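As you look at this complex, bear in mind that one protein chain is not there, while each of the others sits in place.
For reference, chains read A and B in written order, and residue numbers begin at 1 within each chain.
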Amino acid sequence: MTHSLESLAERLQRLEDLEAIRSIIAQYGPLADSGDGEALSQLWTDNGEYEVVGFAAAQGRGAIAGLIEGANHRSLMCQGCAHLLGPVAIELDGDLASARGHSVIFRHLGDGQFEAHRVAANCWTLERRAEGWRVIHRANALLDGQETARMLLTPRVAPHRP
Amino acid sequence: MTHSLESLAERLQRLEDLEAIRSIIAQYGPLADSGDGEALSQLWTDNGEYEVVGFAAAQGRGAIAGLIEGANHRSLMCQGCAHLLGPVAIELDGDLASARGHSVIFRHLGDGQFEAHRVAANCWTLERRAEGWRVIHRANALLDGQETARMLLTPRVAPHRP
Partner (left out) sequence: MTHSLESLAERLQRLEDLEAIRSIIAQYGPLADSGDGEALSQLWTDNGEYEVVGFAAAQGRGAIAGLIEGANHRSLMCQGCAHLLGPVAIELDGDLASARGHSVIFRHLGDGQFEAHRVAANCWTLERRAEGWRVIHRANALLDGQETARMLLTPRVAPHRP
């Protein structure tokens, strides 16, 4: 096979895109559990959204930072919590991408006992911006048997602006 | 150091292989929990195998899709479940690869309570095909103290056709 600088650069760009998307999502859990709402909100675009189905929806970086800085999350942090994510299945479509995967919040119950407090499905929609890939929408729904949660995990829907 | 198009292309190919293998495995959980047996079975080769030690063994895409479309899995989905995987340790050997890692099935018990229902070891064997990397064998065993499960996690065995 003959290679050109252009063809190699294109293949490299695809890997860099996947790496950037995975990195944005991998930062979520550590930032949530260190309580850094400001840095966490920078994973989203200016007017990005975080929708926790049946619980809360936040639009814009201020509102997203607010979820982390609010009383609920602070109380969880003080008890002890871990926002663990699984690997994400990424679909790239030019400057848009979707990433689907699980998240589990472990909660410390005291005396070194933990429970799986929330087990959820996630569909992240990301967009390439001048400053890099950012989240434009994250939908999260409890995997408690509801169809909505299962739908977030199906790849039949191509990346699109929600 | 001097670089040639050929040496860069070779390094790029290795990264693309790792990315493809990770991507195949990252799709498993979301496809299992969205109930899409047909799409899930496409992660395997035509006559690929999925062996759940002491529980079931499925050979071929039809049989693998059947695990997801069968009554056991459908009942679990209706209650609420999450097939969470950990990161995989990948060994590449030309057109064969192995990937070792953990999987956890969380089950919804009702009222937003979850349990870690199965905690297992996995050894995936993958092969490069014309259409890309596909699973030829996945072995899964419960980490309940049995030696079989621990053996799946040891890298002392090079990638090979099971």
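Heads up, the rule we're going with is that a residue touches a chain if its C-beta (ideal position, glycine included) is under 8 Å from a C-beta of that chain, and two chains touch if they have at least 3 such contacts.
All figures in this text were calculated on a predicted structure; none of them were measured in a lab.
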Who touches the missing chain here, A:19, A:93 or A:147?
A:19
Which listed residue, A:27, A:59 or A:154, touches the chain dropped from view?
A:27
Touching the missing chain, which residues of chain B?
1, 3-5, 8, 11-12, 15, 18, 86-90, 100-102, 104, 115-121, 142-146, 149-151, 153-156
Against the hidden chain, chain A presents residues 5-6, 8-9, 12, 15-16, 19, 22-23, 25-27, 29-31, 33-36, 39, 77-87, 106, 108, 112-116
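To be clear about the criterion, only the chains that are shown with their structure count from here on.
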Hey, how far is the Cα centre of chain A from the one of chain B, in Å?
22
